[in-house]
Structure formats: C-alpha cells, structure tokens
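The chains shown are only part of the set, and none of them has been moved.
Residue numbering begins at 1 within each chain, and the chains themselves are lettered A and B in the order written.
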Amino acid sequence: MADDPLVIAGREFGSRLILGTGGAGSMALLEQALLAAQTELTTVAIRRMDTGERTGVLDLLARHGIEPLPNTAGCRSAAEAVLTAQLGREALATSWVKLEVVADDRTLLPDPIELLDAAEQLVDDGFTVLPYTNDDPVLARRLADAGCAAVMPLGSPIGTGLGIGNPHNIEMIVSEAQVPVVLDAGIGTASEAALAMELGCDAVLLATAVTRADDPPRMAEAMRLGVQAGRHARLAGRIPRRFWAQASSPARD
Amino acid sequence: MNVLVNGEQWVLPAGSTVADVLERLAVPSTGVAVAMDGAVVPRASWLRTPLRPGALIEVLTAVQGG
C-alpha cells in the first residue's frame, strides 16, 4: 500500500528501518539481516585500522548499495565526537553523521550538555547531524533548533531490549517536531518497532535486537514488517479506546 | 624520526610524510582517514604533509557498529 518516502535533509528513503551493523556474529549473518531488513542506510563505527586490511563491512554495503552512516560511538566529549565525525566524513566521503556522546559505559545514555555542544559545532562545520538523544522533549527541541537534520530519541538504553520506556515523551517529541523523529535504541522485538511508528515516529533505528537475536535474518524481517505495520496503522487512524464493549455483529431479532 | 602510529612506535626517515605511513600500512585507497596530533589530515594533503617528530598518527576506517 502506498506511503510517502522518509525524507531527511532533502534525501528520500523508501525504507523506514535503519539497521545498525554492530553485534553481528558473522559477516554472512549481517549480510542476510541487512537484506531481510531492506534497509537503505546503516550505521558503522570509526576505529583504528588494525592491519592494512579494510574490514569487509564497507564492501558489503557497497555491494548492496546500502549507504553507510558513520557514528561517533564511544565518544565521551564534544571534542572527541567532533574529531570522530570529521574522520568519518574523510573516510566515507559523507557529511552525514550519527552523533553519539555518551556519559558512561553502564547506561550509555547521552550526555545532554556535550551532545548539544557537539551538534552545534558539527552543524557549523556543514554536517548533516542525526543525534542519538534521550527522550527529553526539551533536548530534542534544542537539537532541532541547533540545525540537526533529525532527532533520534531512545526508547530505552542501548542494548537493553526494554522497548519504549516512556511513550508519553515520544508523543510529546513527535507532536512538536520540525524534523524527522527516529526512534533509536532499546527496541527488543517487532511489536515495539510497530509501537514506535504508531506513536508517530518517522523511522526506527536498531541493531542489537536483530544482530543478537537467535535468528538475525528472521528478526530483521520481523522488524521490517513491524515498522511497516506501525506506519500503516498510524496513517489508518486507529479506533478510539473505550471502557465498555461494542458489538461487531448486528443485534439478534 | 619516531612517531606513534595507532599506538605503536615507528621509526621513519626524516622528511617522511603521512603518505609514507599509509604506504607502509598498504592501506586501500578508500574508506580510510588519518589524524595527526588530534586533527584530520585530508586525503589531498597526505603526500605533502610531513610527519612531525613524535607525532601521534591515527589511521582509521569503518567497522561494524551502532
């Protein structure tokens, strides 16, 4: 059934599922998962080149025409994140970046102060900034006001699989968002990806839920279907909730 | 001249450039970025960017993540 494309920074995507590449047990499983997810954009991290060998991930993405989105995973300060973003731009010849500035290893939650600082610097430097943020509607607004191309609030902390901890916050973010809202982190299963879209998100970004599932390609398929299901449900206009029942068959004579 | 490349001590002839490091590493022509002393060295400048003695060189690429 017809649907508008997802548009970020003027660029159209047919898929509303962004699959991260982290955590896959093998390159073969990752490839099957990426294809099952039918994702058009996928995150990669920037790390030291151990040998002269380039890791196979870029070739894999190139082979299937999937756009790599460099992230700044692991950065703890605006300065670290800005340099990592610049290196990603240099390595991948893209001005797009998934901006992450986390506060600690235990929660991997974004540091709101450093995140906003880095976002402002990168926007000034010409980047298309997609920030991983918490679910605070105020921080999301400030990131959008700073010129970010989208806001990517978490459902719950990275890798927890706790789903969307606070749907009310996501609804508040969506209700006033001037840029696309991408639900990022915390999704554990397909119904949660569907819920994210029903709440009004424009897309979902996830990695662990797929790459660490027992059957990554099948979970990728589940997520692809779940995102589409939630998107259509949002557009279709759900029935109101009511306390008492309402018959779906006519009364008997 | 000593430099630190991805955390390892290297000894290079005076006048070596960033390009020399990459050549030694036999890095591919794409998907790579270099930082010297915490600043990006654009690909276009690799050939003409001399290494500072004691410089910290980081050679990076994309890996699975996020």
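Note that in this section contacts are C-beta pairs under 8 Å (C-beta built on N, C-alpha and C of every residue); 3 or more make two chains touch, one makes a residue touch a chain.
Note that the coordinates shown come from a computational prediction; the quantities given were computed from them, not determined experimentally.
The full set of protein chains in the file adds up to the formula A x4, B x4.
Convention: only the chains that are shown with their structure count from here on.
We define each chain's centre as the mean of its Cα atoms; on that basis subunit A and subunit B are separated by 32 Å.
By the touch criterion stated above, subunit A contacts subunit B in their complex at residues 20-24, 30, 43-50, 52, 54-55, 57-58, 68-71, 73, 83, 86-93, 98, 100, 207. Those residues of subunit B lying in contact with subunit A across their complex are 6-7, 25-28, 30-35, 38-40, 42-43, 58-66.
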